[in-house]
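Worksheet: one structure, shown below.
The excerpt is restricted to a subset of chains, each kept in its original location.
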Amino acid sequence: MVASAAIVLAAGQGTRMRSRLPKVLHPLAGRPMLLHVLDALARASVEERVVVTGHGAEQVEAALPDGLAAVRQEPQLGTADAVRVGMTRVPASTRHVIVTSGDVPLLPADLFGALLHEQAEGDAVMALLAARVGDPTGYGRVVRDADGDCRAIVEETDADEATRAIAEINVGCYCFDAAWLRANVGDVPASASGEFYLTDLVALALAAGRRVSVVTAPRAELTIGINDRVALAGAEQLMRREIAERHMRAGVTIVDPSSVRIDAEVQIGQDARIEPGTTLLGASVIGQEAVIGPNAHVVASRIGPRAHVWASIVEEASVGEDAEIGPFSHLRPGAEVGPRCRIGNYAEIKNSRIGAGTQQHHFSYVGDADVGDDVNIGAGTVTANYDGEQKNATLIGDGAFIGSDSMLIAPVTIGAGARTGAGAVVTRDVPPNTTVVGMPARPIELRRRSATTAGEDRNTQTGGGSTP
Amino acid sequence: MVASAAIVLAAGQGTRMRSRLPKVLHPLAGRPMLLHVLDALARASVEERVVVTGHGAEQVEAALPDGLAAVRQEPQLGTADAVRVGMTRVPASTRHVIVTSGDVPLLPADLFGALLHEQAEGDAVMALLAARVGDPTGYGRVVRDADGDCRAIVEETDADEATRAIAEINVGCYCFDAAWLRANVGDVPASASGEFYLTDLVALALAAGRRVSVVTAPRAELTIGINDRVALAGAEQLMRREIAERHMRAGVTIVDPSSVRIDAEVQIGQDARIEPGTTLLGASVIGQEAVIGPNAHVVASRIGPRAHVWASIVEEASVGEDAEIGPFSHLRPGAEVGPRCRIGNYAEIKNSRIGAGTQQHHFSYVGDADVGDDVNIGAGTVTANYDGEQKNATLIGDGAFIGSDSMLIAPVTIGAGARTGAGAVVTRDVPPNTTVVGMPARPIELRRRSATTAGEDRNTQTGGGSTP
């Protein structure tokens, strides 16, 4: 037996969004707003969720989590008609049915729970959600009786002056007795425009002498419906602020919450510090006492304790404890930077493991490489991993010293403790503890001999790293 | 015949700005505030605009659009005196004269229109603009008669308690019957300080039994005068918010409007998405479904549909459809990046055309170049376009592969399908489908021969691109 189900209305066109994307798919804090509604219902332990689609049905259905029921309303004949269609997918054994909209994305789970509880515990055939707002103009007013139950929903156009003064509005979110809803949803009369409206179900219930109870949302701002992108931006700001406050209360310093974006699933350790202009997206995990920002952009990455990432971009990468990344670094997908590394200015790393304590301080590119511990990577170093056809790997052993402007033509291995001279073009593997110089790079002894042949003396050319 | 004219008062010193720049030239949303006033008057179809200058007259006059009348008030003897001076440039045939201030920059065109209409349609010799504010302290109060017309303007110092409680203030913007103004502006009595004030014209009119009507601004915050830089920052914020909301209502997603600056003339296509920390300046044009930001800075540039520009700077450049720019890229003036290009980390392009599908993924500099389609530009590539005396051009043919750290010493041509080895210093043209290596770079066959002469084998050195 299913105790509770929810019908989520997602058929509307949302013309005021002026978008090719269906309204309920517009993202909020990085996810389609419809998914926020479905998540909140799931957290409220609503067992069955049915999405009623219409405009843009294919796009909306494609965005739904696997296994979630969707049913199309065609043609779109109003909200009551959409609920009628939705009920065809609600299991017969269901006792309570929440009806809510895919474009009211901030309703918290506990509000759905309160609505369920209100309807389930009493004899009301429906409980409706109300909100007290500063300016109720344009909304349906909730008229209460002496017991505090709903006596009527009066639309703006039908309201006299006294009713217009009522500041409590109908949010458009309800919990119904399932049997009553099933029996009555088909009886809603058509409006002048030929559409069927959910608010007329309230009138039906009241006319039949049934009780309609009211739950007032404690925070009216969370009942907002998204009708245009100005409202969308407002909802985004509210949601971001909620997330930031949750982290702050848990022991994270966020210097300027208004300039920071944190996705819902991000985890942040205690005493971490988020500096202004920072974005933490996806399922990123930030370690204790890490300092992120200013101006860091971290996507789906793991940052170790006490690491510092600033003025840099980290995407699908990991950073070890006590490492420093930035400024102007870019860790691309697959970059795994070890503990205590210093990755500096204009350093780019892609799909590479970097060992502990390694330094890459300056403009340089390391891709498809495995770099050991305590390596020094000089300014201008490039792992030339692409030959125009495929990508090749570079291996650099522990303690190697890669001189400035070294080109490492992959596939190539630089042995532990080896050195490359400034400007070296390394086309062959370098044995451990060997120094190579030149273009192409050769071990320094060999070069000296051949250079001598050519009347040259290159033996002063072994330097060439660069440093903080 | 000129139906309407406007006199814009711009003679004041603005000492509280504490600036060497005359107050009315301080920029708001990128333009001197005086120009916002002149624009709004033009949009209200005011035919003749006269600017009265005084302090900093030369600077102010230099900032005016061509053909706009300016007249100097010397000495500066108050606002009524300034209007008297301004009237010397108002055509005799003018019927209605708006008087407003160059430091009240947010008044919208339709408010000037409403003021004109109010004065022109009735028998009032002047219509004045009023605003209802939360705290009227310090402003002249508008006292109304039973018909809603102005009965008096009472300054703070002359106001009794009842008058002080009036929340409607005089903005200092008027529309006059031109003939009446011309006849009476010289009759304003001198104040104790020897200056002549416009508000005394109201008293003159009322004393003569003439009607003074009132237009109340629907949005009082737009009537703000800029007296210091705190007010300037507030006006900037209001103006930015207006612009952002206009785009959002037209179908542009702006994730965090408070962190975004968009200049007034920017155009943005539907379903474009503006991420946080982004600045769109000048006459930039953003295509449909483009994603700009986070942290993009776009100045006077054209971004194609579906392109993505992030964490980068684009100045007087163009980006083709579906291209990706960033992070940490800089497109400088004259950069024309083709469709589907990928311009990546620390890539700088100046005064160059880049063909379709070309990739420049890493730190590199391309200047004064013409680059074909589907070219790969390796990490560290430099078009050495400057020889210390002049700038020279680089041409790169379709499908060329520029190896890592290639120096292209301009003027030079790299043929279609040609390749340069890592570290190549290319001083001569490279024929199509030819590979060059070395310093200076030579075709690989030639080098092998000469290298052999020198006892070397360089033939493994052809690799060296790098890739995403």
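Read from first to last, the chains carry the letters A and B; within each, the first residue is number 1.
As a convention for this text, a residue touches a chain if its C-beta (ideal position, glycine included) is under 8 Å from a C-beta of that chain, and two chains touch if they have at least 3 such contacts.
Values in this document were obtained by computation on a predicted structure and should not be read as measured data.
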Complete complex - number of sequence copies, 2 represented: 3
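Everything below uses one rule, namely that only the chains that are shown with their structure count from here on.
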Approximate Å spacing (C-alpha centroids) for the pair subunit A, subunit B: 32
Complex contacts: residues of subunit A adjacent to subunit B: 16-21, 26, 228-230, 232-233, 236-237, 240, 258-259, 261, 277, 279, 295, 297, 313, 328, 330, 332, 346, 348, 350, 363-365, 367, 380, 382-388, 391-392, 405, 407, 409-410, 423, 425, 427-428, 439-440, 450, 453-454
Parts of subunit B lying in touch with subunit A, wherever the complex brings them together: 245, 248-259, 270-271, 276-277, 289, 294-295, 311, 327-328, 345-346, 362-363, 376, 378-380, 401, 403-405, 419, 421-423, 438-439, 454-456, 458, 460-468
